[in-house]
Every structure is written in structure tokens, then in C-alpha cells.
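With one protein chain removed, the remaining protein chains of the complex are shown where they sit.
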Amino acid sequence: MPNRKLTFRVFRHNPYDPQSAPRVQKYEMQETPRLTLYGALTRIREEQDPSLQFDFVCRSAICGSCAMLVNGRPRLACRTLIEQLPSRINLFPLPFFRLVGDLSVDTGTWFREMGQRVESWIHDSEPFDPDALEERMPNDTAQTIYELDRCIECGCCVAACGAAQVNPTYLGAVGMLRIARFLTDPRDDRADSDFFEVVGTEDGVFGCIGLLACEDYCPKGISLTTQIAYLRRKMALTSLRSSSNGKGASAGAQHAEKAKTAK
Amino acid sequence: MSSFNGKVVARSSRRIGGANNLAPRAQWAALPRTWVSLNQVRIARATAFMEIALTLTGLALSLFMLMHLGLLFSILLGRTSMDALARFLERYFLLQIGASFLVLFLVMHVMLVMRKVPTTLTRQWAMLRHMRAMKHWDTWTWAFQGVSGIALLVLVAIHIWVVLTDLPVQSAKSGERVFQIYLWFYIPLVVLVESHLNVGLYRAAAKWHVLSRRLAHPILLVFTGMVLGLGVAILVTFYRVGASLS
Partner (left out) sequence: MINTDVLVIGAGLAGERTAIELASQGFQVIIISLVPPKRSHSTAAQGGMQAALGNMAKSQGDSTDIHFEDTVKGSDWGCDQDVARLFVNLAPIAVRQTAAWGVPWSRVEPGPRKLPDGEVVQELLEKEGLIAARDFGGTKKWRACYASDGTGHALVYAMDNVTLQLGIEVHDRAEALALIHDGQRCYGAVVRDLRTGELRAYHARATVIATGGHGRIYGHSTNGIINEGTGMSIALDTGVVPLGNMEAVQFHPTGVVPGDILISEACRGDGGYLLDKNEHRFMPDYEPQKKELASRDVVSRRMVQHMRKGFGVESTYGPHLWLDIRHLGKKHIEVNLREITSICRDFLGVDPVRKIVPVRPTQHYSMGGVRTNIAGRAHGLAGLYAAGEASCWDLHGFNRLGGNSVAETVVAGTVVGKSIARDLEWLDFPYSEQAVAAMAEDTTQMVQERILRLRAGGKEYVYDLRNQMSNVLMEKVGVFRKGAELQEAVDELAELCQRSKHLGLRSSGVGANPEVAAALRLPGMVRLAFLIAYGALKRTESRGSHAREDYPFRDDIHWLKRTLARWAPGADLPTLDYEPVRITEMPPGDRGYGESKVLAVEEKVRA
């Protein structure tokens, strides 16, 4: 039976309280079996300090709300078992994002902006016909798209990324994953060259300095560096093609190619 | 206006002050900056070229290093074979040609890589703080590349200067150099060159996904061991040659 005395050192700051200054506060509690950080933080809030801010929604690693720095590593607090941690636990909010208070950061705003930047939706000119059968799709394609769609927007990849720390307009691994997802989807009409201006830049795939932390800290185990590499190759190729054929000459051919694979 | 479901739909554009959930920075960042937007495609294309060129110059430098090692391998076969090889290279000015290419690629490599290095104090500070806060191994290997790169720039420049001002290349001269003054110069040079090369290859492989990281780790570890072993063996041989002569 685990029965350690746990010491939490938690970053505290309420930006809307003029009296608050960033500090680290210590909480102590007795360990109980099968405890996760979700259970521990909830207990601290209910029994010791009801002003402590943090975010949980699903508590089962599906919603991506509760990412924070646990002993220097970005991870989902709900899926962090206390028994796998030392008895001294340091908790900090995710870096990079704007602080809402204590362990809570504003990921929502950043991700919505990212979605707008990469136009994170299916670009399809055909209107939906409610009377028609669904368009057919090989199950393998559906599975591949699903694999790329598994991201839960927790923000670990961006918080762990050194490039994002020095370039606030950097798209982040998650943004590139999103582009890869729509590039793979046969229902989306966009071609490689349509993404070039968004991702073929230093705010995009060429701003990546290859620290590989995004993949190492992705709680869903998505192969982010593979996807970034895929985009890097595509964008490099697009730049070579467009310079030899003139701008955007390859777009038409690619549209055709995509339409063909979709069928 | 946007097209949705085949219909053109007016976007709800009545944004009311204070209500928008986009933070000020986000709104600002969503706007294109004049010059960037005008040149966006050109800049993007140039960036792509630079990205490719960085990896290519890195690869070229790695190949040069392997060739260099291969040539020095001759000392392990004996002094006469090395001296013969050196004479052959010098007859056709291959040494000078090689050295000038080396300098050219080196300069290009450095210039291309500058793009990736945080240059302002604020950014350097942010990066340093990040590296210290984040427990992450490969973030440190990146920093190692930066630091070893700067060190190599100095060491390699000295090495090229010393060799080229002391032509022709002869095993005796090299041996004496290593034995008398330059041992403590060559040890870090060899170690840094080989590790910079291999970490660079590992990162390039991951970046373009030529190898999966799980594969790249053991392969490059073995490779590093081999190359480093060879380098040390050559150094030891030179040292012994120098010792036997004096």
C-alpha cells in the first residue's frame, strides 16, 4: 500500500488579482492507493485551498484540458499516476500559452486561431445532397485520416517546443499535423501548393528546428515528427516544382491526382 | 463571404468590442504584414531552398570528413603509404581544391544555420529558460550542435591554417605536430567533429524522416563509435610516429 507523504509545489498566480504575484505554494497530503493527479488536485482544492485553479473535463485523456508541467515534463494530469512519481511533485502551468491563473492556461484561444490559420475544415465545393448515399471511401483511408485526427489539442507539443518559445507566431506541430490531416483527406480539394503560404515558411515547417520534443511529449503518441517530415518533403518539393514551372503550375495537376485517388 | 454547402453565406461579421474571444495578440497575428504578404511566396520558396541547402551542405561536409578519415587511414598502414598518397594528391592540387570546397561548404553551412539560432538576447534567454525547465534530451542535443558548431569553427580554421601553411603534407611533420604541441588541440577536434557530424546526421534523418528515430538511434550510435574509434586510432598512430622521431 502506498502511504507516502506527498509534497506538491504548485505555481500560483491570479493575474486578475492586483495583490497576487507569481509564487510557488506548498501543499502536503497523504498518498492513497490508485491516486492520479486529478484526484490529488481535486482533493487539494476541496480540502485545503478552494481558490486553486486548474482545468479538468473528461479526466480520461480524451478532452486535452489538463496538460501541465509535472516535474518539468508536459503531460496530462488526469493520466498521471501519483505512485509513478517521486513524493515531491512540482506542478507548473504549460509554458507558451497565456495564463488564466495558477495551473490553468488559455489553450482555447490559441487553438481556435490555429484552426483559422490552417483553415481547418474540409474544402469542398459540392453541396451536400441529403438524398444521396455517402461517398465511398476505402476503410484504410478512413483509418489513416482517423490516425491523424486523434490529436486532442492539449498543447503539450507546443509547450515542449523550443521554436515556439522564441517565435510566438510559430504554427506548432499540432498545426502541421492538422494540415497533414487535410492533405490526406480525399474529400478536401486543396492541393500541396494551397498550403505552401501557410506552412512553407518559418512560421511553419521551415521554422521547425528539430528538437523532437513534440513527439516525445505527445500524450496520444502521435508520430508528429514523421508528419512534419512528410510536410517538409512535400513543401520542399512544391517549392522546387513551382520555381521550375512558375507559381502554382502544379496545383492543377495535383487536384486531378487527388480526385483520381479519391475515386 | 465564404462558401458553405454550395451556398455563399455572409459570415457573421458583426464583431462587438470586447466580445471577441481572440486575444489581442492573436488578432494582430492573423493580419498579414505588408511586405511579408507581398513577398510571401518568394520568401517561402527561399526558405525551402535554404532548408534543403542546410541539409545538403551538412551531408557534403559529412562526406568530406569521411573521405578525410579514409585518407588518413593510410597512416595505419604505415608512413610510406601515407606519404605516397599525399604526394599523389599534391601533384594534382587535389588538396588545395578539397580545402577550398571545405571552406566554401563550411561558410555556407554556418550561414544557413544562423537562421535557426535565436539571435536576440530575449530569444536566447527564452530558449535557455525553456531548455532548463523542460526535461528533454533531444532539446539538449540541439544546443550541443550549436555550441560544438561554434567551437569547431575556431578549431577547424586553426587546423586548416596550420596544415596549409606547412605544405607539403608528410607523415613525419604530422606526427611531430601531434606529439609536440597539438595533442590537446586535436583530441577535442576529433571528438567534436565526429559527434557534431553524427548528431547532425541523426537530426537530419529525423527531420526528413529517412529513418525512423527508433532505427536511427542504434545505427548512428554504432556509426559514431566506429568513426570515433578510427579517429582516435589515427591520432594515437600520429602520436607514436611523432614520439619515435623525436
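Note that the chains take the letters A and B in the order they are written out, and that residue 1 is the start of every chain.
As a convention for this text, a contact is a pair of C-beta atoms (placed from the backbone, for glycine too) under 8 Å apart; a residue touches a chain by one contact, two chains touch by 3 or more.
Here the structure is a predicted model, which means the values were calculated and not measured.
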Given A:Gly101, A:Gly162, A:Gly175 or A:Gly200, the one touching the chain that is not displayed: A:Gly101
Sole contact to the chain not displayed, among A:Arg9, A:Arg112 or A:Arg233: A:Arg112
Touch residues of chain A, complete complex, unshown partner: 14-17, 19, 32-36, 38-39, 45-47, 49-53, 55-65, 78-79, 81, 83-84, 100-101, 104, 106-109, 111-112, 115-116, 119-122, 124, 128, 130, 132-139, 142-143, 145-146, 149-150, 152-153, 185, 187-188
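By definition in this document, only the chains that are shown with their structure count from here on.
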Sites on chain A touched by chain B in the complex: 69, 71-74, 92, 95, 98, 106, 108-110, 112-113, 116-117, 125-128, 160, 162, 165-166, 168-169, 196-197, 200-202, 206, 208-213, 215-217, 225-226, 228-230, 232-233, 235-236, 238-240, 242-243, 247
In the complex with chain A, residue positions of chain B that touch it: 3, 5-7, 21-23, 25-26, 29-30, 40-41, 43-45, 47-52, 115-116, 118, 123, 126-127, 129-131, 133-136, 138-139, 142, 203, 206-209, 212-213
